[in-house]
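The block underneath contains the structure these notes are about, expressed in structure tokens.
Of the protein chains in this complex, one is absent; all others appear in place.
So that you can tell them apart, the chains are marked A, B and C in the order they are listed, and the count of residues begins at 1 in each.
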Amino acid sequence: MADSHASTPLAHQFEDLEQQHEAASLGMWIFLATEVMFFGGLFAGYTIYRNLYMPGFDVGSHLLNVTIGAVNTAVLICSSLTMALGVRAAQLGKRHALLTFLILTMALGLAFILIKLALEWRHDYLEGFAPGLNFTFAGPNAKSVELFFCFYFAMTGVHALHMVVGMGVLSVLLVLAWKGHFGPERYNAVETAGLYWHFVDIVWIFLFPLLYLIGGRY
Amino acid sequence: MATAAVGPETRVHYLNVDYGIKSWLLTTDHKRIAVLYLVSITLFFFVGGAAAALMRLNLIEPNGALVEPATYNKLFSIHGIIMVFFFMIPSIPAVLGNFLVPMMIGARDLAFPRLNLLSWYIFMAGGALCMYAVIAGGVDTGWTFYTPLSTTYLNSNVMSAALGVFVAGFSSILTGLNFVVTIHKMRAPGMTWFRMPLFLWAMYATSIIQILGTPVLAITLALVGLERLFHVGIFDPAVGGDPILFQHLFWFYSHPAVYIMILPSMGVISELVTCFAKKRIFGYSFVAFSSVAIAAISFLVWGHHMFVSGQSIYAGIIFSALSFAVAIPSAIKVFNWTATLYKGSISYQAPMLYALGFIGLFTMGGLTGLFLATLAVDTHVHDTYFVVGHFHYIMVGGAVMGYLGGIHYWWPKITGRLYPDGWARLAAAIIFIGFNLTFFPQYMLGYLGMPRRYAVYPPEFQVLNVMSSAGASILGVGYLIPLVYMLWSLRYGPVAGPNPWGAKGLEWLTPSPPPTENFEKTPVVTEEAYAYGAKEGAVG
Amino acid sequence: MWQGFPIRPDQASTIARGVDHLYYFLIAIDLFFTAVIFLTIFYFALRYRRRSQKEQPPQIEGNIPLELVWTAIPLGLVVIVFLWGTSLFIRNSRPPAAAMEIFVVGKQWMWKLQHPEGVEEINALHVPVNRPVKLTMTSEDVIHDFSVPAFRIKKDVVPGMYTTLWFEATKTGKFHLFCDQYCGTNHSLMRGEVTVMEPTEYEQWLSGGIRGESMAQAGAKLYDQLACITCHGTGKGPPLVGVYGKPVKLSDGSMVVADDAYLRESVLYPSAKIVAGYPPVMPTFKGQVTEEQLLQLIAYIKSLSPEEGKARK
Partner (left out) sequence: MLGHVVPKKIYFLIFGALLALTALTTSVAYVNLGQWNTIAALTIACCKATLVVLFFMHLRWSTRLMRVVLLSALLWLAILIGLTTTDFFSRGWTPIPESWETSRLPLPGPPPQGEFGTSRR
């Protein structure tokens, strides 16, 4: 992915642009496969503990705010749309549209993180749901609830970290796009960054029901 | 060789195209990066080896001849961590793989050269963190980082060591990613999958493991770190966490990781055996597919490290059965290599000696793996020196032998110089003898019940331990000899020429050392791999 | 065995012999294949050594029937080994009825063992010969591993859960007891000795030993001290008489067997499983009872249902 920044569109090790393009997206897909496994460790642990400690996990889940979770899901989906449109703009060589969509995507990403931070994590911390830092919950199944929040913070934390990394990548792209670096011949970097961004979105698509919903809200 | 040998000095090639530290540290040439790795892992090997030497010294006496138990624990931890994560896993992939993957498929470089350089920097950063952990007082978790010991009870430098391994893991992932993309997308015209040298199949299979396994180790170590720092206890029994879950996640990576170590060696052996017997490999597709089969099945057996851990015995039974399954493709390989020798024209230059040593020692080590996969027997020998014997037979007798064989074989290609073959053969013999003396007694110790990770032990085990320590000193000398003559050869070795062994394969068609672009023009492949029957001079 | 140079530890339990036989069988396989590979290589190496640089050996692509043969033979062998090893393992992990029960608590870096009669030992275990013994084990800190090579038994001792192990010694004498799971600084000093005695000697030893109360008696005392009786016995909580080993119906409709792990959980985390028909009012005793005291409470509850406690493993 990084190698498409070279001064000519075609890096020296490739025969043609087609090969270079395919290599870049294959590389990104493989990277996403590693990400699947990275989150997979957490998902495996979550699956097991939730089945072992169902009541506590349900209690924990009920302590989260579904509305905020749903809003954040929507925010991320919007950002995925703008990202997809950004890639399209790059493909068509529309510099201005690309810039707009990149900025929109980053703004939505920022919104997601701010909502998470200011409305959720802060609240959880103040309410005493933060294991290790401030955990004061003392209802039934307190220990399982604590375990639930361990997962909650580990999973959403790692996810948020990925968002931050994604925003870093996007800001590099923004600068390059500003300089008119991309065009129909050369948009691999935008496309691969897009793949990454959508992947992070997908992770949230699973985190949302697993953490907020399956405890049963009725 | 008929080809006029042009001295490495008179030509422009990847080594002399540019000079100065900067030209090395900022290089994106896969060959130079391979050399960077070669230097760094050699360093790590001797650090790990020094720890082993101190351990063996300590075990000469039942009450510990040298160090306190606390220090001994740090020694084996750092020995395991360095040898596994900073020597063996990067050894063949990052050195020989980096050098050879593009050359063998006829490409100018890997698909992502800058990523490749980044991998090396990440690797060194991880190494630096681990070395910091050693210098700042050591780490005593063992290479397995079992919880809750590592998360709650130890106050050594667990964080920096775990972080170091975590970081180095990304280097491994990115290297694997680079190889897979390169092999898929950048093969020269005519280089079909079934014309690829078996080394490439092995590298491909290895990369799959690196890509799909390593991230799980990363997240697991991250969770250990979280638990240590913030008591966000996912494995902590105090909140109902289960330490056995940690073991599942750890071995999900670390069992396949042992095949990250052996598969590349197997690939090297396929190259060596064919070259020095002047024969095609016997059963090409069986050898090729067994690599992929090993990679795939290796992900299904991790629970065999946990037979007595409190894991459900039903799970134990499943894992036992699958562990036996993974032995079959290994058996296929061993038999095919042996059959390749049949009616060959076998010469005994040093690389071949290492290759034959590999086959023998890998067989002995692999077969003891069957003991461990057997539930009732593992109940007795788990966490004893029998296990230590098993994995050193495979890793030192197998993987390291393969690595050394490969380094000797491609040394002329890498440096353009030949080393003294007599010394090399002597070193191979010393290593073989020293190795067996070191590790065979450990099987016996293990069945007698001597637990591993023991700084002090009951006196009746002393005789065998002294034998083992004596062997280790021979082994240590054996490893120092190649270091000396390899360095010597850099300056004084005879000029090698493009193909000193009369080997087949694209990498031998280009001069030694190769030019930066590897080939003057992109080669076109018209033959199967190892076309030793074909007339001399025919391209292949 | 050959005294100066033993190849295996004493065979001192009913399990040992079976394991050794399997081990010998594996050695035979090992020797066979090692010999086949080594001899073939040596033979080829001599027979087909390179005699001149120009030599062009005949090229052989492979041989499918041969490939099948050398896939099938190892496959057949490992199936045998798997079945043999697994059936032995299942047998070895199933404690016989009427085993005498000993409780083991591991902690950095010592073993605490308690006999049902109340005798406590540190890093030493005395047992009668020819009598099955069942160990119920847990750890107070990290993972340890209880291993007696002469008996060919081994099991991790894990904090937060009970693991079990059993053996029947067949030979009197002293045998090593090792901690086989790395557990921190003095892991290699976490050793002890198992002494197997004639039953009569054992009785003598038991009566001579520094005896506190029996496990169950100590448990009864605790039961008193912790005021369990205020609920259990008054109808506020379920009666505990005869509960051990019986299935219990829970408030969510499912059934559990009241075994050691269940009792432990009921005391430490009462809200985890609520007995059907009772309110979840029992307080947790976590932090108030040590792992040892917990074992005593369990022993006491077991003693309230005499036949059950014996009949079930």
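Note that a contact is a pair of C-beta atoms (placed from the backbone, for glycine too) under 8 Å apart; a residue touches a chain by one contact, two chains touch by 3 or more.
Just so you know, these numbers come straight off a predicted model, no measurement behind them.
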Among A:Gly56, A:Gly109 or A:Pro131, residue touching the chain not depicted: A:Gly56
Hidden-chain contact residue, picked from the options B:Gly126, B:Gly240, B:Gly360 or B:Pro500: B:Gly240
Of B:Pro197, B:Pro264 or B:Gly310, the residue in touch with the unshown chain: B:Gly310
Residue in contact with the excluded chain [from A:Phe14, A:Phe43, A:Phe135 or A:Phe151]: A:Phe43
For chain A, residues in touch with the removed chain: 17-18, 21-22, 25-26, 29-30, 32-33, 36-37, 40-41, 43-44, 47-48, 51-56, 66, 70, 73-74, 77-78, 80-81, 83-85, 88, 91-92, 141, 143-144, 184-185, 187, 191, 194-195, 198-199, 201-202, 205-206, 208-210, 212-214, 216-218
Residues in chain B touching the chain absent from view: 184, 212, 216, 240, 242, 244-245, 248-249, 252, 299-300, 302-303, 310-315, 318-319
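Rule of thumb we're sticking to: only the chains that are shown with their structure count from here on.
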Graph class of chain-chain contacts, one of line, ring, star, complete, other: complete
Of A-B and B-C, whichever chain pair has more C-beta contact pairs: B-C
Touching two or more other chains - residues of chain C: 269
Residue list for chain A, restricted to those that touch at least two other chains: 143
Residues of chain B defined as touching chain C within the complex: 69-70, 72-73, 140, 142, 144, 146, 148-149, 152-154, 237-238, 240, 242-244, 277-280, 282-286, 308-310, 313, 316-317, 320-321, 324-325, 327-328, 331-332, 334-336, 338-339, 341-348, 356, 359-360, 363-364, 367-368, 370-371, 373-377, 379-380, 382-384, 444, 447-449, 451-458, 502, 532-533
Residue numbers on chain A that touch chain C, as the complex places them: 55, 140-141, 143
Chain B partner contacts - residues on chain C that touch it in the complex: 6-9, 18-19, 22-23, 26, 29-30, 33-34, 37-38, 40-41, 44-45, 48-51, 53, 55-63, 66-67, 70-71, 74-75, 78-79, 81-82, 84-86, 88-90, 92-93, 108, 141-143, 145, 147, 149-150, 152-156, 158-161, 163, 176, 178-189, 191, 269
